[in-house]
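One protein chain is absent from this view; the other protein chains keep their places.
Up next is subunit A:
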Amino acid sequence: MVHWSAEEKQLITSVWSKVNVEECGAEALARLLIVYPWTQRFFSSFGNLSSPTAILGNPKVRAHGRKVLTSFGEAVKNLDNIKATYSKLSELHCEKLHVDPENFRLLGDILIIVLAAHFASDFTPACQFAWQKLVSVVAHALARRYH
């Protein structure tokens, strides 16, 4: 089980309470597809991903980004039980989606950058530390059931 200090929990939940999940999720996924174009390999059914503008405006990208970040919220709500929270999703990503777990780390770092852009100086180094820990724990939990 991951140990979270009271300060870390506070930094995570207070940032999360101010996050617009739909906007932030859409932006994070769009940036992943733009900055690391090879990640588009998982989204051939999403239609037009031919340019940053296309990706940013793509409704499937937005919807999926929202879905992904909403699921991330489950980790925030269950900080003391992240492994169990993502057990089924981990199996899904391995057996059905065939996603290399490296992609979870890439998306986690992109999310951090989106938060930095959004919260600016409020996203202090201490804040970043707590969130880097969270994205790392989530990535690990999602990779845990791989076989």
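Rule of thumb we're sticking to: a residue touches a chain if its C-beta (ideal position, glycine included) is under 8 Å from a C-beta of that chain, and two chains touch if they have at least 3 such contacts; residues count from 1.
Methods note: contacts and distances are computed from a predicted model.
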Chain left out of the displayed complex - its UniProt protein name, from "glutathione transferase", "MAK16 protein", "ApoA-I-binding protein 2" or "Hemoglobin subunit pi": "Hemoglobin subunit pi"
Touch criterion as defined above, residue of A:I12, A:A30 or A:I82 at the omitted chain: A:A30
Contact footprint on subunit A, counting only the chain that is left out: 27, 30-31, 34-35, 52, 55-56, 109, 112-114, 116-121, 123, 125-126, 128-129, 132
